[in-house]
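As you look at this complex, bear in mind that one protein chain is not there, while each of the others sits in place.
Presenting subunit A:
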């Protein structure tokens, strides 16, 4: 950790709560919360990314100390999602279509959301440990370090094994893309990578918002799982499987539908169960930016309300 400490005294922290705000969205998004110029924010952003890189590299070195365990955990990470897909394959050993969708189409949906979620999980999957750090007081250590807290907590326990999940998702996505019969237009081709990346950013916002919630409810880490793991499980299946109210909820309340359903159904040429215009298939990047802005607000509000354990 010495390397991290040596970053410099940029934005060194005096009082708890007056930490430089680090946004997961781009530097040009919301108005600066601390009244700084865009340049200072760019500097804070670069500082955050640098700190993130250093901490992640440290955890990778630490992981590689126990190589046998790393190989096993990476395989397990690959297999845990693979089992999800095997369950779907087993379902398809009994039926030809589920909710009116073929195996290839479901593989496409599954692969898209698993890859998105895998990317986010790799980047900041341990952020739900925030509650534990608040509880045992170790968050204070992060507050006095000259690096954005969000960067530190996102990189905390950076787990390279999660590449397993991305690999599995990518393979299923590849299988799905090869099997579905789609009249590919340039726009549809472009939609696929855009969907995966925006989806990852939306999940990232959900992770950050969930972590912010833990400033108030330290033991509620599991609530976040309902939206992250639950959301990715939900999106693996076509929307026709679910009750209309549930689909409405994940479209308008927690915008998970923008992770994959809307763009993927456009690619597949399938109607979305709710009467939404077709251009909504291209809105995921905007939705992602909006989610990041909201998550950023929640994060800053959470961090400002933080009171140490005080002992």
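Assume a residue touches a chain if its C-beta (ideal position, glycine included) is under 8 Å from a C-beta of that chain, and two chains touch if they have at least 3 such contacts; residues count from 1.
Criterion: contacts and distances are computed from a predicted model.
For the chain that does not appear here, its UniProt entry gives the protein name "ABC transporter permease", which is one of "ABC transporter permease", "Quinol oxidase subunit 1", "Quaternary amine transport ATP-binding protein" or "Glycine cleavage system H protein". Contact with the omitted chain, checked across A:60, A:76 or A:144, is made by A:76. Screening A:221, A:264 or A:291 against the full complex identifies A:221 as the residue touching the chain left out.
In the complete complex, the residue from A:102, A:233 or A:283 that touches the missing chain is A:233. Contact between subunit A and the absent chain runs through residues 66, 68-73, 75-77, 79-80, 83-84, 86-87, 90-91, 93-95, 97-99, 217-223, 225-226, 230, 233-234, 237, 240-243, 246.
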